[in-house]
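Of the protein chains in this complex, all but one are displayed in their positions.
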Amino acid sequence: MTVALIVEQILNGLQLGTMLFLMASGLTLVFGVMGLINLAHGSFYMAGAFVTATVTATTGNFWLGLLVGVLAAAAIGVIVEFVIMRRLYDRGHLDQVLATFALILIFSEGTYMIFGSSPLFLSVPQELRGSVSLPFDISYSRYRLAIIGMGVLVAIGLYLLISKTRLGMRIRAGENDREMIGALGVDIKTLYTLVFALGAGLAGLAGSTIGALQSVRVGMGEPVLIMAFVVIVIGGIGSIKGALVGALLVGLVDTLGRIFMPLTLVSFMPASQAMSIGSAVSSMLIYIMMATILAFRPHGLFGSK
Amino acid sequence: MLTVEQIESFYGPSQALFGVDLQVNHGELVALMGRNGMGKSTTIRSVFGLTPARRGRIHFRGRDITQRSAHRIAQLGLGLVPEGRRCFRSLTVRENLVATARPGPWDLQRIARLFPRLEERWGQSAQTLSGGEQQMLAIGRALMTNPHLLVLDEATEGLAPVIRQEIWRAIGELKEQGLSILLVDKSLRELMPLADQCVVLEKGRNAWTGLPTELSADLRDRYLGV
Amino acid sequence: MTSLQNRFNPQALAAGLVPQSREHWINVLLVVGLVGAAMLAHFLGERFYVNLASRIAIIAMAAVGLNLALGFGGMVSFGHAAFFGLGGYVAGISAYHAFNMTPVLGIGFMPEGSTQMLSIWLVTLLVSGLLGLVIGKISLGTSGVYFIMITLAFAQMMYYFANSWPAYGGEDGLPIYLRNELPLVDTNHNLTFFFIAAILLLISLWLSQRLMGSRFGAALTMAHLNPVRLATAGIDPRPVKLMAFVISAMIAGLAGALYADLNRFVGTNMLSWHFSGELIVIVILGGVGRLYGPLAGAILFVLMETWLGGVTQYWQFWLGLVLLGVVLFARGGLMGFLAGRSKDV
Amino acid sequence: MSEPLLQVKQLNKAFGALQATRDVSLDLYPGEIHALIGPNGAGKSTLISQITGNLPPDSGEILLQGEDITGLTVAERAQRGLGRSFQISSLADELSVRRNVMIAVQAIQGSSFRFWKPVSSDASLLEPVATILERLGLSDRAGTLVAELSHGERRLVEMACALALQPRALLLDEPMAGMGSEGTARMVKLLSELKHEVPILLIEHDMDAVFQLADRVSVLVSGGVLAQGTADEIRNHPAVREAYLGEETT
Partner (left out) sequence: NEVRVGMITTLSGGGAHLGVDVRDGFMLAIEQSGNSDVNVIIRDDAQRPDLANSLASEMMDRENVHVMTGLIWSNLAMAVVPSVTRQGMFYLSPNAGPSDLAGRMCHENYFNVAWQNDALHEAMGQYVRDQGYENPFILAPNYPAGTDALSGFKRYYDGELANEIYTQLGQEDYAAEISQIRASGADSVFYFLPGGMGISFMNQYANSGTDIPVFGPAFSFDEVIVGALGEAAEGVINTSQWAHDLDNDTNRAFVEAFRAEHGRTPTLYASQGYDTAKLLLSALEVAHPEDDPDAFREALRAADFASTRGEFRFASNQHPIQDIYVREIVANGDGGFTNQLIGVAMEDHQDVYGADCGL
């Protein structure tokens, strides 16, 4: 195992992290800030990917597809918020869970009805194919680097929005006491619609970009959703910073665990057994990590009570 | 400026107001009085559209606001200091003040002058403020919206006498500056000299309305238990 | 309605859970309906519907378990599949070893499994209780969504473990050749099996009713609604919640054991987060913190699953719509809809 | 004078730079009402929270009947007879007044790990609750959900819960706040009776009430004790007037 490979694996970890962050940021925003549990977040992820794939296929222009995909996701977000979520803010979290679970079913099957059961074709845009070479004679995928960059931008943008702008303050205030912020003259409803759309848009962005690297198919949102929840919980709900750190942590632990867990076990047991046990453990790794972190920091790394 | 006519309000099935009348004229300070649970806060909630009145009418600055949503009512220039403070926990003092501020004579400097204690805690999160500090913050927050009519529900609750005197002085000043005020408070002593008009509620109805000077001992005894 | 009348009814109030007349009748209706349907189906020779009834009863039982933690204790566990699946695997593994006469877990001194439901149930209660204790102890340090996720974490660990553990079939799962047995009765007879399930369901319902009516229930409710208040009164919320969690785990585990026997199969899907989610959905659907909510929820959910599946390929779409309808238009789930707003709790 | 029932010795608590409690020592004797007054943010509630165990002190110790309880949890202290009311009321809104109070009664009767006997028919619970509600004039509200009470009514329920614990020492954080003149009057009457059963550490900004009730008064200013003494001593204490009372005269 060369240094170069180790460095490369660390890069891979960071990059998986940023991918997760793209998804988690929207979730933590809607969830921490509006106090809304949105299981359907994965559906926006899926929606983004499907629209992007379709538009790209018809126009042959990935970037146009990306744009439309993100907007579509946001638009769906607006509709969902307007028609359903609105009625659920003053209900308990549980009603939200049920409603958004229902939405998952509706979106997934709906996607079947529209697109059929086959996964769609969506590939990395020409400009970002192949890889660039970095120090330590590592060559690294251009597209993945681009995703890292995008993740960083989103992180900064959101951080500023929430903690620095008046809009951010109002959103947080609304989370504390909807009634009061209304009584002080802020139209919290519209505000929340905006935030929800933003969250959905981010999910769409994640779906479109990551879809090009993975697979665009029904149900693609669910595993990511779980991961994203893990991330925001580790980081501390509502904290963009937390989401970022959590995402990177999960990305690194997962990636490195997958590689090094078996390697370490090999020294104790026969190779193939080490492989299977190793990967068994590594697939539990992030959950073990989450449990441990929560056991000691019940509100995540950056969460506030 | 504000006229409330025969409003009836409900909490779910249970009725809290059975026809309340109320009028606040420009530059006036009206005191809303009554024992616990008589409907003072409910009246205020109804004015702000938080517990919309099912019957009756509410007009503010010439507009009918009976059915308007809370934020649109507030934007017309109604500032609320709610019962039980209800500061925004997770925001800092400063953020609490600016988050909902609207342009006008009241700004941070002026609040700081009114409540020096708060200025010392600009960066502290509201949930860790002392009860009294929260009260000051709630008042400051309402003033920052630069209202035409300031509504205070038990605004001096839990304040140290010195501070309370401060606040009464402040309220006095505000009145001088022509700000109209509707307030609920138990301490008649400070209220009487300021109030232009007293409205006493009893079981969700108007029991008595008049000048503070006319508020005779037996009225006080009957309606306020003093 | 109910909420009003009970205000002045110290009886109902104090417990907050003694069924109100209307709710009471609906509860009775649900139980009688289920049992009646099963028997009718049997005499019409519709074995399938008998099995369906058993399935409902078992799922409902698991949900009753969850409801104890989620509805009454405010502990939204997204990991109850862990207990359900564990129960299933106890039954499966036990039968497996009894079948090939090998020691359990391949460890020499262990017994060679068993096909006796009673002993299997006992073991199930034990292990799922223990697991509940461990998971609960660690998880109860957290609250809200953190609790949801930490419980999920534990379930996921078990899920991945089971998937990659070849000894008991991994993801392929573990068939049970013959249903495990009870003395005196033939568990392979559908109606008999249904009654076994139904009786255990009723026991767990009755149990949680007593529980919630008792002082423990009162403490649990307060631990849910306002722990600070409870502590100020001198009662530490943690052990109260933990106890509730353990009991809930045991019930879910037992249900799991039955489920494995019903399907003559146990697989990792019994441990998957989808199943945890489904349980939560059923509880909410029925009405959170309503004693018979889980039963109502299970009946609706399973019937929809079966019926819609026959009608259209896109049945999950319609299932979604129905669920959505319930949240939006039936506050407090089915029970809220049928029996009106729940009192006190 | 007899043994102090509650002793606070050299208590210190800082929030970052802010010294919220500075070397505070005070004691509470049987049969007395000891009022704790001071400007807003002086550290009164913080002090109470440390006594009840909601906040850990940085240094100092707290004795209840001579026993050091500094290390105990909230629940343990409550079991040893420390009752409190919160400044910002903390009740279970979704439950009826009766059930809120009942928990306290249940607590002092010991084990909550009784799984069988239904509380609904448990006279040993219902009767004490009824008595207390009677005493606070809440009887007709017994069945009402706390969420449906007016502000003042909630404060009364707070009191009821504290009383139900039959505490050895009672810590009240602004019980009169938002109470209305009549309510205040009733509360004053109640406390003056009560102090013979249980000594009270009373935080209150309503000076009329304080000076009517208090046997002794401690004045807390920016975390430290500025003055201690009888009501009259304090009333005319120049520093106190300057820091707290202002020109208010009674």
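Note that the chains are named A, B, C and D in the order they appear, and that numbering of residues resets to 1 at the start of each chain.
Going forward, a residue touches a chain if its C-beta (ideal position, glycine included) is under 8 Å from a C-beta of that chain, and two chains touch if they have at least 3 such contacts.
Given the structure is predicted, the values throughout are model-derived calculations rather than measurements.
A.B. asks: For the chain that was dropped from the view, give me its touching partners among the shown chains.
C.D. replies: A, C
A.B. asks: For the chain that's not shown, point to the residue among A:Ala24, A:Val55, A:Met169 or A:Met220 touching it.
C.D. replies: Hidden-chain contact among the options goes to A:Met220.
A.B. asks: Any idea which of A:Glu81, A:Glu109 or A:Glu175 touches the chain not displayed?
C.D. replies: Here the residue in touch with the unshown chain is A:Glu109.
A.B. asks: When the complex is taken as a whole, what residues of chain C touch the one chain not shown?
C.D. replies: 46-49, 51-52, 55, 160, 163-164, 166, 169-173, 175, 177, 259, 263-265, 267-270, 274, 305-306, 309-310, 313-316
A.B. asks: Identify the residues of chain A touching the omitted chain, counting contacts across the whole complex.
C.D. replies: Touching the chain left out of view, chain A contributes residues 1-2, 4-5, 8-9, 12-13, 15-16, 19, 108-109, 112, 117-121, 123-124, 129-131, 139, 141, 143-144, 212-220, 223-224, 255-256, 258-259, 262, 271-272, 275-276, 278-280, 282-283.
Please note the rule applied: only the chains that are shown with their structure count from here on.
A.B. asks: Comparing B-D against A-B, which pair counts more contacting C-beta pairs?
C.D. replies: Result: the pair with more contacts is B-D.
A.B. asks: Between chain B and chain C, what distance separates the C-alpha centroids? Give it in angstrom.
C.D. replies: It comes to 51 Å between the two C-alpha centres.
A.B. asks: Please compute the C-alpha centroid of chain A, do the same for chain B, then give the distance between them in whole Å.
C.D. replies: Distance between chain centres: 45 Å.
A.B. asks: I'd like the Å distance between the centres of chain B and chain D, where a centre is the mean of that chain's Cα atoms.
C.D. replies: Here chain B and chain D have centroids separated by 28 Å.
A.B. asks: Could you list the positions in chain C whose residues touch two or more of the other chains?
C.D. replies: None at all.
A.B. asks: Indicate the residues of chain A shared as contacts by at least two other chains.
C.D. replies: none
A.B. asks: What part of chain A is in contact with chain B in the complex they form?
C.D. replies: 166, 169-170, 172-173, 175-177, 179-188, 304
A.B. asks: Given the complex with chain C, which residues does chain D contribute to the contact?
C.D. replies: Residues 52, 54, 73-79, 84, 86, 90-96, 98-100, 102-104, 106-108, 111-122, 125-126, 142-145, 161, 165.
A.B. asks: Tell me, which parts of chain B touch chain D in their complex?
C.D. replies: On the chain B side, the touching residues are 11, 14, 35-37, 41, 83-85, 117, 128-133, 135-136, 154, 157-165, 186, 188, 224-226.
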